[in-house]
Structures are given as structure tokens and as C-alpha cells.
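Written below as C-alpha cells is the structure these notes are about.
Some chains omitted; the rest stay in position.
Labels run A and B following the written order; every chain starts at residue 1.
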Amino acid sequence: MTLLADLLSTVFERRYRQPARKGQDNRPIEELACDLVGSAGETSGLALAADILSGFENLSDDKKLVFFQYLATAMNIDPESVRNTLDDYERNPSKSSYRAFLTAAEPRRQELIRRLNRVPRATGALVRMRADLLRMVKTDSELAALDLDFRHLFASWFNRGFLVLRPINWESPAHILEKIIAYESVHAIDSWDDLRRRLQPTDRRCFAFFHPSMPDEPLIFVEVALTKGIPSSIQTLLAEDRTATPEDEADTAVFYSISNCQAGLASISFGNSLIKQVASDLSAELSGLKTFVTLSPIPTLTRWLQANDAASDINNPDESKAVAAHYLLNAKGHAGLPYDPVARFHLGNGAIVHAVHADADVSNKGREQSNGTMVNYLYDLPKVAQNHEKFATTKEVAASAEVRALANSSPVSQP
Amino acid sequence: MTLLADLLSTVFERRYRQPARKGQDNRPIEELACDLVGSAGETSGLALAADILSGFENLSDDKKLVFFQYLATAMNIDPESVRNTLDDYERNPSKSSYRAFLTAAEPRRQELIRRLNRVPRATGALVRMRADLLRMVKTDSELAALDLDFRHLFASWFNRGFLVLRPINWESPAHILEKIIAYESVHAIDSWDDLRRRLQPTDRRCFAFFHPSMPDEPLIFVEVALTKGIPSSIQTLLAEDRTATPEDEADTAVFYSISNCQAGLASISFGNSLIKQVASDLSAELSGLKTFVTLSPIPTLTRWLQANDAASDINNPDESKAVAAHYLLNAKGHAGLPYDPVARFHLGNGAIVHAVHADADVSNKGREQSNGTMVNYLYDLPKVAQNHEKFATTKEVAASAEVRALANSSPVSQP
């Protein structure tokens, strides 16, 4: 593998400093895009693609919208052509009739995006392009269709098999670490010293997924604390003055923060793979680890309580816990799935609701979103697959007996 | 980039030695494939995919054919469903109607192949799977359609932007070098000593494209000789007892052998990019290089002469040269393109026919395929793009004045 390691570093260092071409093509970007899809050869295509990508980054939002609308309409499928090639193929199924159908049934903008991706560093530019698109897509159904095309291609390119898991630690490059600071979205990192406290102690770990074509950009990362026993407070877990647990004394790995880094990769899911891969790696490295658990926020509890006029029914921490348990088990949103997005994520991964804690996040954010309660989702590795299957089939929320009992004692009982 | 380098080496070494799962699922592979496409979650999907891939590799050819036929028929598009979703979409274009159409218009086997690719090391296995398919596809139009799906996905995954160019030299890993020996398809490498002669001297270079998900497998490689002046004999160029040209005295880079390595990547073209990238890199590294040229075989000259009953019209080396020039300029095959496949490749890349040599390859193979003649195609970097465009448009063979004159003196003049 060393070859690969070496090769990538060599190539990136050398190649990507040099512009691939001289002289920008200054025609409107739509015209360039049209040319690129028509271009037979790679030679002129690369220059065109580079011009489109760098041109796009410099456009105003208005112009970007025009470009997206162009892709959405002028490069959409042509229904007549789909029907005709489909008829041909049905009458006479052959390699060439099938090829004609495939070509007609795929909007030309997919081929455009693939051709744009030939340029070095293009993948990151396309991810940023989709981030722009997502800002603009809202209710515009034509742009929503365009977004589906991006998503279709990204799902193929950011396939799990192409991702690389990488530990992030105090020996990682500063330009990666500053992105960890910027992208942390659960419990903010407020300085380099704070970052060091999350990375350097023997009982802290961090892992991120990378894609070989975007080596400077983490896609998603998870922060892990190694503990003795399951923690019940994020402030205690992250206290500046705590004593680090020696890694061979830890029995529990706590996933206390998971952050997606790329707005442009929304709906391309990595979190599931990340948690399982990290749990499996840690388990292999530290044989003392027996429990894999999260310490998670309950981000929409307050909102749900308010929507149900139940926020005022809670009088003490015990009731707070019980209500949270009830909410996690019973509050449903779209399609009968849990109302809480974090619950949806972990239950969908095959975890179960293991324990609920009051006064577990006493920050303003914690108080506001869930009255300070937090939850441990448990990843019981041998059972994760079957939990996942069951949840996918029945949408039933799996929970420990303790949590189920707690939920039954809730003063709030709206479904 | 070091991060990436390090990360890849680490991950590969650690992860890929361990089997991802315990206990093979022994149901028929077709049933597993059906399950995999239906499987909602990644968890069970990974195990299924691994079982399918390892199961497939152990099948007999008969069973592989059955599996391919299953994909070709049971996982084909359903024309009725395409029509219905298309009608819906036309009537009511929306995100969901578009998604329904996209899903219907793409055969389920494409999604199957994408899911198979989530397993570590799957990409190589899928490339080998397509190599099997290509052996079997022949005239079976259903399998040909299946192959188009593989090709469609591979074109996306092996996008130029994902490939990595790597020098191959005497310090490269032995397991890569043995593949260079095995895959060389133009001028066979008959031993490790012969290999060393192609890699170690100061006037020899070799470069290969790799894909990050198949780091042990070169995709295509090119061998280069640095020379003073343009060479006219492959035997002289590769003579064991020649004296190496110091690299700062060389004025010419000769691409004397290009070999595709992966049968399963047939029709996914890398050669064009490879030559241009290598020419551009060498040009940056060695400022003395002014000329980029091939020393190429003319593989189908004899066949064409025989087909035209003209093989016996050649009486001496001069006539041999003139006939070769005539053939290269005028002999046409499919779609008005040059009859000679190597000519098609280089002219399509934007090179021109620069010179023709008699007695340039006096090996048996050289004598048989072209009466010993060889040709230099010239890559004039500033003109490559426009040459390419012109050839794409007019199919006219660009050649030096010298070669054109030579062609005019040919004793054979069949078109």
C-alpha cells in the first residue's frame, strides 16, 4: 500500500499547483457547458471543464441560479426521445438499441457533471456547487430534479468502498484540524486549546472519513471518549480539569459528537458506516472495551413538547427524564418514524435507546432544546444488524427495560 | 497530502487483512443479489455483497453465465414502468415523479453493482467480473446490454479525476513490477533483468495510472526512452549493450510501448490522458526535451495487404516503407476511420504520422505483422488539441510532408 501512499502524495504535490491550462474561455458558462457535453475528445474537454468550474465559483448567486436553471431545463431528458428509444429497444433488443435508450433516459446534465469531474480537484468543486444548489432549491421542482442527478452521481462516487477512515489527532496537519474546529456542530470547539483537549489525552479519539479526491476535506467525523462506565453528563465528560482515563482501564467508548462537514453531501449518508467502523477498530485495538454507546442530544424534545402544549408539565429532573424517555419511544414524525432526528439516525443504524439522563447538558443550547436531558444510544455490535432490520421493518423503537419503565412514568403522554 | 498518503497506507494495511464478516451465506448467488438490491440498510448489505463477490469468484463458467443471464433479464428495465413513470413526470414534473422515472429507467442491476462496490476491495473484483462477462458476451445481445451497464458505471468510477499517475521504476514494489512484466503486450519483457533494463538506466522511464481502490493493480502503463533524435529501430532502442543517454542530453521522449492491464476495463479509455500527462510531466522535469514521439508497430499492415492481394508487390525496404506510408494514410476501416488500430488511437489523440521506417522491428512478430516497418507518431503538444478536433471532424489523417511524399511513391495503391 505504500506505493499508493507515495503515489498520491507525489501526484498531488506536483500536479495540483500548476494550472492545467492557459487562457480562460470567456464565453457564457452555459455555452461552455453545452460544448463540453458535445465535445468528443478529452483534450478540449479538460480545458472547458476547468473553465466552467472556475467560472462558476466566481458567479453571483443570480448567475448561478441561471446556470442551474439552464441545466434543469435545457439539459433535462427529452420524453419523446425516451419513448422512441424505448420502443425501438422493446421491438429489437440489441446492444445499440439499449445504448440509445440508456442515453436518452439519462439527462445530459449527468454526463456534464461526470465530464466536469475529470479535472483535478473537481470533485470538491462539484460538492461546493451542490451546496449552492441546495441553498437555492427550496420549492423549485425543476431544481429539485437537478439535485437528484447530483445526488445520484455523488452516491456512486462517495460509495463506502472509496472512503478512507483516518484517525484525527494532535499530530494531524493543522489545515485539517482547523476544519475540525470549524465543522464541529454538536458541542462547539472554541479554541486550539479546546481542540487539543479533545484529541491529545489518552482517553480521547477522533476519526474522520476522507475521499481520495478531496484529501484536504474531512467528510464526517466522530469524537470519542474512552471511559469507565457510561457517562451521564456532557459537561463532566468534557471538563477541562478532569483526569484522563488510562486507555487500558477504559471499558466504554462514548461517541459524543458526530458532525457532517460538507453541506454539498447532504443525504449521502456516511454516519452509519463511520460509527460501525470506528467501533470495530477500537474494539480490535483495545480489548478492554466492552460497551459502545453515544451521549447524544435530544434536539427536538422542547419543540415537540411545545407543539403538544406539554412543556409546562415538567416539575423536576425525574419528570424531565421520564418525559424524554416517553418522547424517544413514542413521539412519531414523518412515515411513522421517530420524531427526533438523532433518534432516527441511531435507531436506523441498529442502536437502541439505552438510558436517559437529566441535567446532562446544562449549556444554554442543552437547556433550550431538551431541558438539559441527553440520551445514550447503545451499539451492541453483535445485535446491530438484526436491530437494524427490525427497525426498518417495524419502525418500533428498541429500548432497554429501564428506559421503557421510565417512559411509563412520564407525566406527559401524548403519542 | 501526506495525510492522505499516510491514511491510505494505514487503513489498507489494517483493514484489508481481516475478513469483514463471519459465515458465508450459502444461498444461490442470484438470490443473494436479489436480496442485496432490496436491502434497505447498509449493515446487512455489506455482508451480502461480500458473499456475492467471493461466491462469484468460485463459480464455474457455466454458473457465472447463469448469473449474468439473471442480471441481464431479471434485473433489466421494465418498459411498462418506464413509460408510466415518464407519463407521470410529464404530466406532473416534480421531485418525486422525476425520482420515480430515474429509478424505473435505470436497470436494477446498476444499483446492484453499486452496492457490491461498497465492500473493501470490491472494485477490483468487479473489474474481474466484467472480464469474465466480456469473454462470454460475444453475440448475446442481452449480455451486451449488461456489459453496457458495467461500462457506464466504470466510466464514472474510473473518471480521469480519480486516477493517479505514478512513475514505475526499479525502486517500485516487486508485486507491481511482476505485473508490469505480465501485462507488457507490445514488446515482451522476458525476465527481471530485462525489466531492469527498461526501468533503471537514466534514459528510461515508465509511468502507470492507478485507481485508489485498486492500489495493487496498474490500469495502463507506458514505457519511455529518452534519446538524442528520433529512433528508427526498436531493436536498437532496446539493445542490451547500448550506452545510456545522460538525461540532460536527451532531446526526445519516445513512447515505445503502451499496455492496457485490465481486460475488465476494455473500452474505458486511459491511453490518451496517460500520454499527454506523461509528456507534460517529462517536459516540466527535463527542459531539454523538445520532441514527443512514439515508435509504434503497424499491427494490421500485412493483414490489409493480404486482403488486397498486394503483399507480393514489395521488393525492397524502400518499397516497404512507401507501402506502409500509403497504408497509414489511406487504408480505411469502419466508419471511414483508419484501418490500423494503433493509427486510430494516436491520430484520435491528436498526434500526426511523422515518419515511417523499414527494418525497424526485425523480430518475428514485427516481420509478420508489418514486414518489419514501424512508425513514429508525433505529439506536438501545442497542436494536439486542434489536431484532435480536426481528425474528429474530418477523419483526415494528418502526416508530415515527408510521409505524404513517401505514400505517393507506394507501389501499392489500393485505397
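The rule is simple: a contact is a pair of C-beta atoms (placed from the backbone, for glycine too) under 8 Å apart; a residue touches a chain by one contact, two chains touch by 3 or more.
Since the model is a prediction, treat every value here as computed from it, not as a measurement.
Visitor: Which total copy number does the whole complex reach if 2 copies are given here?
Guide: Here the complete homo-oligomer in the file comprises 4 chains.
Just so we're on the same page, only the chains that are shown with their structure count from here on.
Visitor: Of all residues in chain A, which touch chain B in the complex?
Guide: Result: residues 1-15, 18, 40-44, 46-47, 77, 79, 82-83, 86, 89-90, 93-95, 98-99, 101-102, 105-106, 114, 117-123, 141-142, 144-145, 147-149, 152-153, 155-157, 159-162, 164-166, 172-173, 176, 210, 212-213, 215-216, 269, 272-273, 276, 281, 284, 348-350, 384-385, 388-389, 392 of chain A touch chain B.
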